[in-house]
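Please find one structure pasted underneath; my questions will follow.
All protein chains of the complex are present and in place, except for one that has been dropped.
Naming follows writing order (A, B and C), and every chain is counted from residue 1.
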Amino acid sequence: MQISLYRFDPDTDESPRTDSLELDLPEGRDLMVLDVLELLKAEDPSIAYRRSCREGVCGSDGINMNGRNGLACITPVSEAAPRGKLTLRPLPGLPVVRDLVVDMSQFYRQYEKIKPWLVNDTAPPARERLQSPEDREKLNGLYECILCACCSTACPSFWWNPDKFVGPAGLLQAYRFLADSRDTATAERLAALEDPFSVFRCRGIMNCVSVCPKGLNPTRAIGKIRSMLLSQGI
Amino acid sequence: MHPDRPVNLPLPRLAAAMPVTAIASFLHRVTGIVLFAGTLFLCYVLDLALADEAGFERAAAIIEAPPGALATWAILTSLAYHVVAGVKHLLLDFHVGDSLRAAKIGAWLTIALAVLAAVGLAVWLW
Amino acid sequence: MVTNVASFGRSGLADFVLQRVSAVIVGLYALCLVGFFVTTPRMDHAVLAGFFESLPMRAFTTLAVVSLAAHAWIGMWTVGTDYVRRHYFGAGHTVYLGIYLVVCIGLIFVYLLWPLSVVWGLP
Partner (left out) sequence: MVGGLYAIGEVACVSVHGANRLGGNSLLDLVVFGRAAGIHIEEAMRQGINRRGPSEADVDRATARLARWNGSESGESVAELKRELQRLMLMDFNVFRSGDNMRSSIGELAGLRERIAVAHLADKSRVFNTARLEALELDNLLEVAEATAIVAEARTESRGAHARDDYTERDDDNWLCHSLYFAPGKRVGKRSVNFAPQTVETFKPTERSY
């Protein structure tokens, strides 16, 4: 199989280069892209990428495969490269530390901005804050995010304004806490999102939805945030 | 931070892998820019046509000549697309069609309607 | 907490609402014009002028022109602040953005004043 691999080592390289590699894949088996990377790394240990659980849970190995973001560990080679040539590049729009490893600081800063924790200033009850099954149901499709950054780095609005637009991953979590019946900071959370960039830079192009390895829908969550902003603003 | 770190952003490569929903949205933007520039032409034609009989004849001649006809066609096609895509956007604001499947259908539908309008306009103009 | 929609300024919510309201107005106006052109069998100067010079049509045109200006400004401002970025335009990108926005504002003024002077200048 033909593989084109993005390489950059700040120790030695002025600018990134693309390595064209040839790899013999085992017959009759559809490997995951991460398996291909492991095979390549056995040959050339200097290839750098993040990986951990190798089953789509930890969110470490988000990369760009033939132009599309996804988790290398759960993307079959046949799906990533239906025409036989596999192109592996780092997640778009974030600074590259080395090879397929990107600097996630900007992504985490946006996540931190939306205060991804429960805020409740009332005195806690003796045991725990209860939630009805119906209210708990509202968090489904929101809490499952693994912060792999596939969505935000597939979003042109995030490419253009990574410092101002919160991005799909952060906004999904923003709505996760706006929708939580136990959270009392709804008004403050909404006020922090009201500027022209944080949430309103979303143009609903659904790149986030189409790459999310967990099948989540940040676009829908963003729509719900806008509706909440509207009903508060009028 | 490290200002010398490269950023991987090969736009043509990324654009080629984007879903139809992204292309539909990008066209919404492109048609908006076409309309913004085209409004100058529309202002000019309106000014001419409303000035007097002679002006109206000249405006009609401009629209009938190939460059003017092409401009009119491009503007009206863009308008058709921009309006249909705008309606889709408004529906999305009301949470209609916010699943990936529905959005894809919506995007194809928008493009199809615009192509229909483009053909219809071409027939009407020529 | 959230700034009221009615209070203008650089609020994303205000822009959002304004862009949609203006879109509906301009859209209806465009439909109205298309309807007029389609239903008019023979078009000449008198018919066209007659259509535009009625008071309701002058008012509608004014509303549409103002809406178009608002709609175009929000749209073009968004486009500019998306694409005129350091990544492509280097350290001087804010200067380019400034020039771009000034050109947009200039055109928008033309789009405001020109059609209004034409429509209200009719006999």
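Everything below uses one rule, namely that a residue touches a chain if its C-beta (ideal position, glycine included) is under 8 Å from a C-beta of that chain, and two chains touch if they have at least 3 such contacts.
Not measured: the values here are computed from a predicted model.
S.K.: Omitted chain: which shown chains does it touch?
M.R.: Every shown chain touched by the left-out chain: A.
S.K.: Considering the whole complex, which of A:Met1, A:Val101, A:Leu139 or A:Ala191 touches the chain not shown?
M.R.: A:Val101
S.K.: Among the options A:Ala48, A:Val119 or A:Leu230, which residue touches the chain absent from this view?
M.R.: A:Ala48
S.K.: Where does subunit A touch the missing chain, residue by residue?
M.R.: The missing chain touches subunit A at positions 9-12, 41-42, 45-46, 48-49, 97-99, 101.
Criterion: only the chains that are shown with their structure count from here on.
S.K.: Any idea how many Å lie between the Cα centroids of subunit A and subunit C?
M.R.: So the centre of subunit A lies 37 Å away from the centre of subunit C.
S.K.: Would you give the residues of subunit B that are in contact with at least 2 other chains, written as numbers and ranges?
M.R.: Residues 7, 9, 29, 93 of subunit B touch two or more partner chains.
S.K.: Two-or-more-chain contact residues of subunit C, please, as numbers and ranges.
M.R.: Counting only residues that touch two or more other chains, subunit C contributes none.
S.K.: Applying the document's contact rule, which stretches of subunit C touch subunit B when the two form their complex?
M.R.: Against subunit B, subunit C makes touches at 20, 23-24, 27, 30, 44-45, 48-49, 52, 68, 72, 75-76, 79, 87, 104, 107, 110-111, 114-115, 118-119, 122.
S.K.: If you look only at subunit A, which of its residues touch subunit B in the complex?
M.R.: 6, 8, 10, 15-16, 64, 66-68, 87, 89-97, 102-103, 105, 156, 159, 203-207, 209-210, 217, 219-220, 223-224, 226-227
S.K.: Taking the complex as given, what residues does subunit A use to touch subunit C?
M.R.: 156-157, 160-161, 187-188, 190-191, 193-201, 226, 229-230, 232-234
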